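Note that this complex is displayed minus one protein chain, with the remaining chains in position.
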Amino acid sequence: MIEKIREIAKNWLAEGKVDVVIGFGEGTTPFSAKPIFITKPDDVEKLIWNPLCRLNLAGYVRREILAGRKVGVVAKGCDSRSIGILLAEKQFDRKDVSIIGVPCQGMVDRKTLMKKFGNVDGEKVSADWNSISVGDKSISTEEVLSNACRICRYPTPVHYDELVGEKIEGVSIEEHDKPAVEMLEKNREDRWKFYTEHFGRCIRCYACRQACPTCYCDECFVDSNDPKWLEKGQHPTDLMLWNLGRIYHQVGRCVECGSCESVCPMDIPFTEILAGMSKRVRELYDYESGIAVDEPPPLQTFKTDDPQEFIM
Amino acid sequence: MKVATKKELFDCLSGMKVFAPVGKNLRFAEVSSADEIASPESIPLSPKEAFVPQDETLFFYDNPEDPTSIVEPEIDEKPFVVWGMHPCDAKAMELIGKVYTEGSYTDGYFVRRYNASVKVVIGCPVPHPGCFCGSFEGMGPFSKSGSDIFLIPLDDERFLVEGTTEKGENLIASLPDATDEDIAKGEAQKKKGEDAIDRSVPTENIENSMQALFDSEEFWEDIYHRCMGCGMCTYVCPSCYCFDIQDERIGNKYRRYRVWDSCQFGLFTLEASGHNPRPTQKERIRQRMMHKLSFFKLRYGDEHLCVGCGRCVAICPVGIDIRDVAKRAEALAK
Partner (left out) sequence: MDNPYKPIPVELVDTYFETNDRQLKSFKFRILDEDVKKLFDYKPGQFAQLSVLGKGEAPFGIASSPTEGDELLFTINRIGSVTQALHELEAGDKIGIRGPLGNWYPVDKFEGSDIVIVGGGYAFTTLRSLYIYLRDPSRRSKFGKITIVYGAREPGLLLYRDDLEEWKNDENLELVLTIDNPAEGWTGKVGFVPPVLKETAPSSENAYAVVCGPPVMIKFTLPVLHELGFSKDKIYTSLEMRMKCGIGKCGRCNIGHKYICVDGPVFSMAELDELTADL
């Protein structure tokens, strides 16, 4: 599979179809793959494809296109949906991006891995779609999948120019909605407890925002000084406002790639919250973000027959 | 040289608040018993928040129109314990101390906390992911600099305990002496760590190599394209000390407070005019690397602002690796 990815990338770069191919390369620490930007055809050998290629690359795609480059990208299902939502929001044109779609078997959570294996400096580490191993110790990849990948509805890219590999079916709506239902079935007190406990740990490094392709505002509400919507300190109210505020801005836009959760140094379980949000949007507006590129997200448009029963 | 279990040592420190890594994220927080203290191999977040809290009130005031209503926060001068720092962390606090005591202005908040603290430092027989403290002159996984009490883990239960300052010695005086066997075991642990630690990162002359590469697109493009611009590296770093100052209203009271800030944020240097001397991630990640491996040493003398703790290396979601930056700088500058 990786050979095919490299071949397409190489051709696109050689033909001048793209200026840069964004994909993943080997990281310098155990269990890491890092985003890389390939501009020379010969460098495509640096591209890798394994269950550590966790991050969503669509944010880089937008940034590079706005910088005037023709962009190629190695995209999983979620990356392609993020590109889809960015297209729906008219951030760039479809012709600006060339997508090597790769059906994804699910990415692993690096933090879980680090906890499972502890210190692994100097030992031989390998990661493939069946197992992750360090020295003689091995665990199944399935066991350490990211929460978001466990409930992925679209492992196969929705938008692509070339598709590499066999299509993979996503989970059913019922399966997807399980954590969401659990979350929504909590009573108010429990849900409040969940929020205060998890958001209360936030150190405001803003990694969730920076990793999110749909968090692209020039000035984030949390950074606004005039008006100053919230304070910069560690007051629980501000931590709550920041996290909920960011999440609200993702209604109908989030593709549940799980990047925010994967990068969070404080292990805030965003997936459980975001899955519920997606469920509501799907039920209310019959909309799944990033699928139709010509249909704006529901909260960015207005129809006279929009459901209103949730408005008090 | 003494020997103790976690509990025995904890009992020596009774009467003082003890901050140690606890909870889901092993953050340094107050504990009330030895059992609560995690014994992690690595601590993803540094103990700096025990010395430099993320959010700290500089003063309160009742009336914004009356600057004579300013009241300083009450200061707790009582000794407290920070348990479970690593040698790199103890060094990092010394480095922050250089900044906070330099020149005509002394930061009383840091200084009184630092002076009131009893630093219980644990040596590292097994390096953590990304660690390279041994690459810095005079440092290593068993460096005692900046500690009051130094621990060497002997097994799952017991530590070799050494008072490295008078304050530390007095506190552990009642503990039983270590046997020759314990001491030998401690030496073996120490050797294990010293042998394993990464000493391959060039640091000796790196400040000049970095200076020479300041304008090199070739050098920086390897990292800045993928830098997402989050502040994780700076927040987990034990020696990153930059802060922001803000005013806020809480009920009927107001306060001016400081919070950790990060050179990775666009807002960090954005001026009111709209001008930003560091407009993109290129200038921002460069600033961090330069501060760590060049600027600090050039300004404050003989040490770098990096202690090789490896936290930023281990946590960076896009694989930006300061070890790699130093190695490439050295190679390119040659």
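Which chain is which? They are A and B, in the order written, and residues in each are numbered from 1.
Here is the rule we go by: a contact is a pair of C-beta atoms (placed from the backbone, for glycine too) under 8 Å apart; a residue touches a chain by one contact, two chains touch by 3 or more.
A quick note: this is a predicted structure, and the numbers were derived from the prediction, not measured.
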| item | value |
| --- | --- |
| Residue among B:D35, B:E166, B:E181 or B:E271 touching the omitted chain | B:E271 |
| Absent-chain contact - pick from B:M16, B:A29 or B:L58 | B:L58 |
| Of B:K24, B:R112 or B:K191, the residue in touch with the unshown chain | B:R112 |
| Residues of chain A (touch criterion as defined above) contacting the omitted chain | 225-226, 228 |
| Where the missing chain touches chain B, by residue | 58-59, 61, 63-68, 70, 72, 75, 99-100, 102-109, 111-112, 211, 214-215, 241-247, 249, 254, 256, 258, 261, 263, 268-273, 277-278, 283, 287, 290-291, 294-296, 298-299 |
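The rule is simple: only the chains that are shown with their structure count from here on.
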| item | value |
| --- | --- |
| Touching residues (chain side chain B, partner chain A) in the complex | 24-25, 27, 41-42, 44-45, 54-55, 126-131, 196, 198, 225-226, 228-232, 234-236, 244, 246, 248, 250, 257, 259-260, 262, 265-267, 313-315, 317-321, 323-324 |
| Residues on chain A engaged by chain B in the complex (per definition of touch) | 27-30, 32-37, 54-55, 59-60, 114, 118-122, 201, 203-207, 209-211, 223, 231-235, 262-263, 265-267 |
